[in-house]
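What follows is an incomplete set of chains from the complex, kept in their original frame.
Going in written order, the chains are labelled A and B, and every chain counts its residues from 1.
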Amino acid sequence: MARRARACYLRPMRTNGRGDRDLRKIALEAGFSKHAEGSCLARFGDTHVLCTASIDDKVPPHVYGTGAGWVTAEYGMLPRSTHERMQREAARGKQQGRTLEIQRLVGRALRAAVDLRALGPRTITLDCDVIQADGGTRTAAITGAYVALVLAVRSLQRSKKLAGDPVKRSVAAVSVGIVGGQVCLDLDYAEDSTAEVDMNVVATGDGALVEVQGTAEGKPFPRADLDRMLDAALEGIARLKALQDLALRVG
Amino acid sequence: MARRARACYLRPMRTNGRGDRDLRKIALEAGFSKHAEGSCLARFGDTHVLCTASIDDKVPPHVYGTGAGWVTAEYGMLPRSTHERMQREAARGKQQGRTLEIQRLVGRALRAAVDLRALGPRTITLDCDVIQADGGTRTAAITGAYVALVLAVRSLQRSKKLAGDPVKRSVAAVSVGIVGGQVCLDLDYAEDSTAEVDMNVVATGDGALVEVQGTAEGKPFPRADLDRMLDAALEGIARLKALQDLALRVG
């Protein structure tokens, strides 16, 4: 801790005076969307992601006939969610590698929350659309998609289409990185752009790991840094869990 | 008016007790987006369209070298903006005919507001993204895009990149149709689905026509109906003009 305090003298304060292990201002607005079975507008500072959960009574071929269901995700960014306008993927005619990679990650993360067999032969699609981007869109997407997913499952329960609870555990995600030599939690765009190491951690509410993706930006990093980043990320995820519970009025 | 009142006895009231020539609850929230040079969240009842204006110092080939600028539009719908989830156009690999048709309409409409020569050699792209749909997304898009456009032009003026005012006139748009034999203004989705005739009118704040698109749904309609629909639409557009001025703090 002493070391962290010292670092604050050596480099500029984080935006809004955040401490290194502070999350940005988080808001999870459940039920944002009129039409979707479940929805949540997840705001991590200036990053705003609209997550909707749609239920379909079909399943993809690889689970068809097994009795199990499926959970999948799609991700998109509005063209002017970013500082510079991006070309619309629909106009370009294909989704970029980054988009596909993120939606595969979000899908895997949410499937870790669900007992697909208990879900029954239906698909829940989580659409995560970035309304405004300021770093950490994929972690906001996962955190908000969990809320949308739970609401969609509740709608199934309310309409008696589902008896038990296929949601086995909560999942949330946060980014963490090394910026100016210091471990920082929940990077905004400016921090992310200058980070030496960038990591996304998806974990359950009680701290079990679902996905860990750490990448050196340029220079390889020692294993000890991985440990320090994991410490910070798991702290952040515990706090996100509490906010998810609040949004879902749990407990 | 007597005639309209009578109609109210003969067929179900409009949603929210609207009169036949009432607009839905309209909200034009200027400056909704952090990154865009101009933006407006246009809400026509439950139809919510985020309009952003992005300025680029390039122009398309057909005006290149003429000194003039260009105004263009793109349109998209979030997959779950609608009652049933739609497939993402980016995933499908192409934009549907309806999308292309709407964005061509929005672009033409906004170009009618602008002196492209006075704009100078730059392109303003108006992205109109439907966050939630309940009928009339194209008319909300045009009405909101006008606000975003004016704000983008003001940002050019503030940064001294533009001396004069290339915005020559305001434009707004509204739908009108014949539902149950009655002319109704600003149709919501349920009305639009059952309308016998469906018309979109784009006009300037002082009532000159920019675009008129009327379509019989099934049964051709007499020319007198066209006149009655135009009356209602132009009334609506005058009211939208006042709301645009308010959002832009004009006058």
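Following the convention adopted for this analysis, a residue touches a chain if its C-beta (ideal position, glycine included) is under 8 Å from a C-beta of that chain, and two chains touch if they have at least 3 such contacts.
Quick caveat, the model's predicted, so the values are computed rather than measured.
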Of the identical subunits, 2 are placed here; the whole assembly in this file totals 6
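The rule is short, and it goes like this: only the chains that are shown with their structure count from here on.
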For the pair chain A and chain B, the C-alpha centroid-to-centroid distance in angstrom is 34
Chain A residues touching chain B in their complex are 33-36, 39, 46, 50, 52, 54, 56, 74, 76, 78-83, 85, 88-95, 99, 125, 127, 129, 131-134
